[in-house]
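All protein chains of the complex are present and in place, except for one that has been dropped.
Here is chain A:
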Amino acid sequence: MGHFIDRRLNPKGKSLGNRRRFIGRVRASVKKSVDESVRRRGIADVDQSEQVSVPAKGISEPSFRHAAQGGKRQAVLSGNRTFRAGDKIQKPPGGAGKGRGREGSADGEGEDEFLFMLSRDEFLDIFFEDLELPDLVKLSLKEIAAARPQRMGYTVAGTPANLSVERTMRNAIGRRIALRRPKTRETQALEQQIRELEARVPADEAEPPELIKLREELDKAQRRQRRIPFVDPLDVRYRYFEMQPEPAANAVMFCLMDVSASMGEREKDLAKRFFVLLHLFLKQRYDKIEVVFIRHTQVASEVDEETFFHSRESGGTVVSSALNEMKAIIDARYPPSEWNIYAAQASDGENYRGDSATCAARLKESLMPLCQYFAYIEILEENEIGLMQSDDNGMELWRAYRGVADDWPNFAMKRIASPAHIYPVFRELFVRKGGLVADV
């Protein structure tokens, strides 16, 4: 008789553990190809699975085996057409051994390289390895919006739904052993003995003393069984839960960008790459994430993604308008008690004269206390990057922001000039700093 079992609903990914071990083993080379591929990729498809190749050297599985050449060998082959015994067949030049090697391998796997696919999650994990969000958990938990029940041991009172059968029975067994409650098996054995004796003793004779003794024993045991219950209310235990505050697991990301005429396609593209990275990174860490796009010229407005990156505006540049807009949106929609607020601002550094001080003040006073992190990216011309080596030089806005950075550890600023800079700069901004915790 055969048994049929439908295993299709069993958990897949039995090999995940082995896969993880394998990737761990080739981590260094995988990391290198991941970093390379990110530089190469377009913005839209950073978030994709990736084929990587690692050198086969570190992952070979050696064993004692025969060399391909040398010695005398014999083999049987099929499909003879014209050969006769004693025929000699010239070996191919170059000593390629007998037979043909497989010309190129069908699986595309070279001798020296091992190719495989990284899934999207694995890719991102490696991509964001060693990176950390500053102040991942909200610093202030004054207003706790959510609480979740969490197991906190056992209690003697509770609802039947929370009854812990295992604990209860464990206590019951312990108590029964301690109080020496006769086992059912024992009383049954006594009964059996009595029945046997009764059968042997004729009805008219007096009962032998051992029968009487057995009866007494049985009676005693049964009374004891009744007195000591199988499960006593004392034994009963319930699982106990306590409500634990849930740290806010939602994040909102503000993307601020200058779209005035001075920001060309190149600058916007660089800014977008940075925003995309930040978004992906936040997505790895938070359950839910919302993105708010604010663009500004001399006035700021909230727009959708398409407009944000692609439509052109003309006008002057007043950076503080964007900061004001951001503050207004936070007040209206994102109470900081419930949301982790991140902001990234991209600009070419131009600002209306005199406005930069306003920006710095606004940041210091109203925005930085609300934000988990604020990153400022200044996009330069390729040829400017050499001139701007030092952080001390720069235009008015840069200098004003320097003041903010000095006061707030969760404010970061960097300059980029080409796509190749973005990833290193991103890493630098978010690199895991040993033990750095913002002073609360």
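The definition used in the following text is that a contact is a pair of C-beta atoms (placed from the backbone, for glycine too) under 8 Å apart; a residue touches a chain by one contact, two chains touch by 3 or more; residues count from 1.
Basically, contacts and distances are computed from a predicted model.
*Asks:* The complex lacks one chain in this depiction; which UniProt name from "RNA polymerase subunit sigma-70", "Phosphate transport system permease protein PstA", "ABC transporter ATP-binding protein" or "SpoVR family protein" does that chain carry?
*Replies:* Hidden chain, UniProt protein name: "SpoVR family protein".
*Asks:* Can you tell me which of A:Arg73, A:Arg200 or A:Arg353 touches the chain that was removed from the display?
*Replies:* A:Arg73
*Asks:* Write down which of A:Asp6, A:Glu166 or A:Glu306 is the residue touching the left-out chain.
*Replies:* Of the candidates A:Asp6, A:Glu166 or A:Glu306, A:Asp6 is in touch with the missing chain.
*Asks:* Tell me where the left-out chain touches chain A, residue by residue.
*Replies:* Touching the missing chain: residues 1-8, 10, 12-15, 17-25, 59-81, 83-91, 98-99, 103, 106-109, 114-117.
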